[in-house]
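Complex shown without one protein chain; remaining protein chains in place.
Note that the chains are named A and B in the order they appear, and that numbering of residues resets to 1 at the start of each chain.
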Amino acid sequence: MRFLRQTWLVASKDLRSELRTKEALNAALAFALVMILLLLSFAFDPTAEETRRTSGGLLWLVFAFAGALILNRSFVRELTNDCLDVLVSSPLDGAALFLGKSLAGFFLLMIVELACLPVFGIFYNVAWHRQLGPLLLVLALGAWGLTVIGTMFSALTVNLRLRELMLPALVYPLMIPGLLAAIQLTTALVAGRPLDAELYDWLKLLVSFDIIFTALALGLADAVLLG
Amino acid sequence: MRSKTLYIMLLAAAWLMAADIAVILLVLPDEAAQGAVYRIIFFHVPAAWTALLACLAAFLASCLYLLKRDFRWDALAVATTEVGLAFGAANLITGMIWARVIWGIWWTWDARLTSMLVCWVLYAGYLMLRRAVEEPAQRARAAAVFNIFAFADVPVVFFSIRWWRTQHPQPVVWGGGFMDAAMWRMLFLNWVPLLLLFVALVALRMRQEQAARRLDGLRRRAHAF
Partner (left out) sequence: MSAVAAEGVWKYFGDYPALANINLQVEPGACLALLGRNGAGKTTLLRILGGLSRPSRGRVLVFGDEVRNRRSRCRIGVLGHGIGVYEEFSALENLRLFAGLYGLAEPESAARRWLERTGLERAGSSPVREFSRGMRQRLAVARAFIHDPELLLLDEPFTALDDRAIAFLQQLLAETRARGRTVILSTHQLREALELATHAAVIERGRLVFAGERTGQMLSDPGWLYRTYGEG
């Protein structure tokens, strides 16, 4: 109970902070929308057939990059004024701190994802709503996997200078299985294919991925935070 | 590990490997479908086995560091990871050579090779993380945590990519299962010198790490006051 209350305190603090300044959120949204609208349309010929085959890849590439912008800041925002020290010395559970930050990051990432979807549909002429329920589930599960790994990475590299340089080597390789599953599922669901046996297997992979890394992150949170 | 033991191990590895190469090149017959180049498998596959063994060793060392906070476990973790990366690279390069000869292209997105590549980049990231952290205890801690994450990812990577490839098939480097008994035996036989080499290199690297730590301590002492 106390754990949940602490988690909620941290999550609401982070969300309130981010929604007040909107720095990371705006950067991520701008990045995602420019990428979808302009860059990817030049990179891939946006015919209906082509787009339908690559929709999952397009979307998740955008989400992964934009998400990194948000999640990277997760622990960095605690560095000003040594707030992280105060949090660590307080009775706040390390796992609660981590979970609270992950929840806030997840919420922000979902905002980006849900904003991108209709824009993608309009500009690439794709009807994405045919399997809306499962699609939203996949967006959420994929976002959670991204969030957990990105938040852990943020905690590990909180006071390192060249944090961004290590993103490609540390975060993205870790996320590959989850991204792969999310991409397969998204492409199929956007094309209107219902969840059949094969897709269920990918879904199970994505859920297992999320569970494994959430458990690891919560278990190792204290080891990371305490010097 | 004493220097004499190291030299003996390296010599034994060299001798065994030379003997194996002689057998591989002279005694074993050509394989029916793939011709002469299949012999690269006797290095390609054991290199992968060694790399995965290194992953496991690094994972255990990382866990032990977090539990015991003894820097020797951290030294073991970085040593096994580095040597494992070398063997992983050997696996990738031999795989590419094989693909080039058989299929005419350097890279085929074959499931096993792709998974090895992803894991290679992952563990290279481990080294990059280590380089970025100055303070030894913090570095060991961050590295250990990341290593545990990486190790948890390895099976998921292999599994997911293999699955992906069964749905979208590409040329496969080695289908497996063609070999007769003599070839299987040689596969395992050739693993022995590679393992010896692995252990010797890890021991060397650990020694280097210990010296580096002592040097770092002296430097801090000198700069302190």
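Throughout what follows, a contact is a pair of C-beta atoms (placed from the backbone, for glycine too) under 8 Å apart; a residue touches a chain by one contact, two chains touch by 3 or more.
Since the model is a prediction, treat every value here as computed from it, not as a measurement.
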Considering the whole complex, which of A:88, A:140 or A:160 touches the chain not shown? A:88
At which residues does subunit B meet the chain that is not included here? 69, 135-137, 213-214, 216-218, 220-221, 224-225
Hidden partner sits against subunit A at residues 2, 6, 9, 13, 16-17, 20-21, 80-83, 85-93, 226-227
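As a convention for this text, only the chains that are shown with their structure count from here on.
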In the complex, subunit A touches subunit B at residues 149, 152, 156-157, 160-162, 165-166, 169-170, 173-174, 176-177, 180-181, 184, 198, 201-202, 205, 208-209, 212-213, 216, 220, 223-224, 227
In the complex formed with subunit A, which residues of subunit B make contact? 66, 118-119, 121-122, 124-125, 128-129, 132-133, 137-138, 141-142, 144-146, 148-150, 152-153, 156-157, 159-161, 163-164, 167
